[in-house]
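Omission of a single protein chain aside, the complex is shown with its protein chains in their original locations.
Let's look at chain A:
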Amino acid sequence: MSVKTWSLRFLGKTMKHSFPNFLFLGGIAAGFFMLNTSISFLTTNKVNEILSPITPITNVDISVATNLTQRVRLLCWILTAPQFLESRAKHVNAAWAKRCNIVLYMSSENSDFPTVKLNVSEGRDQLYWKTIRAFQYLHQHHLDDADWFLKADDDTFVVPENLRYLLSKYNTEDPVYLGRRFKPFIAQGYMSGGAGYVLSREALRRFVAGHASGLCTHFSEIEDMALGRCMRTMNVSPGDSRDFLKRQTFHAFPPDKHMDKLSPNKWNNYFLYEYYKHVAGPSCCSDFAVSFHYIHPVEMYTLQYFTYHLRPYGYKHRLGAEFAAHNKTV
């Protein structure tokens, strides 16, 4: 017999006798493996549960802001020009302008954007003409659509919620206007154009009436000062827009210029304009700031992110208790 056939016959004999044993061993292996995998399957599910991401946190309650939006209707008009629609006005629109009840872009031409075409030409020397025409347009078409009328530049950043809060303390039938108050040229002061200023309904009526009657004229190109003179002529009072801690809300410059404690000398000329005592450093600016000026698009979105998005979770604002107490007395 050859080795091959002998070994095959040996295998066959042992198989026949030990087949049940092989099955038994195979069974042990199979049983072990099956239980092993089923146990691990049951436990890994638990681990995954802890690690899986769940829905994002959206626990902001905007009921107070919504209520104010209904009670204090704000119309915002943006002073712009055809060459700035793409580079500036577009970003104003994407950032804050939609938070106004109504927003209008005032330019010298019609466009898809949507702009209101005013009967003016372009140029720095035309700014006051544009302003007069814009207010006349608002008076003609939107007098009853809003309570307050804000003028802003296409490089002004505005927080409409904070403006409404400020305005909620005033009556729109009173002749009043608010902004960043400057001292020179006019006894009662006037409001900085770049920081934005807001007129009550009565103030708007008087401004338009003044130009209709000839009491107010286009005597200067300097838009903010000239408007301030007309306000004085028509007995419209300049309001104090500072918050309850006497911190400014409207700002004629970007926040870094106002926060800068370290080099005040640079801004000496500007300080001379201030109607109220100038403050540099953190007390320059209210927590509920209304505006900043000279804001280019990147900074526009950055301020938008700071105001409405980025926040320290769980932080109880420093003004919290004082502010709540103050609110109760108002």
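Note that in this section a contact is a pair of C-beta atoms (placed from the backbone, for glycine too) under 8 Å apart; a residue touches a chain by one contact, two chains touch by 3 or more; residues count from 1.
As a working rule, contacts and distances are computed from a predicted model.
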Among "C1GALT1-specific chaperone 1", "Protein transport protein Sec24-like CEF", "Nuclear transcription factor Y subunit C-2" or "LSM complex subunit LSM3", the omitted chain is listed in UniProt as "C1GALT1-specific chaperone 1"
Contact with the hidden chain, among A:D61, A:D112 or A:D144, goes to A:D61
Considering the complete complex, of A:N162, A:S192 or A:S241, the missing chain is touched by A:N162
Absent-chain interface residues of chain A come out as 19-21, 23-37, 39-40, 43-44, 47, 51, 53-68, 94-95, 159, 161-162, 164-165, 255-256, 259-260, 281-283, 285, 287-289, 297-299, 301-318
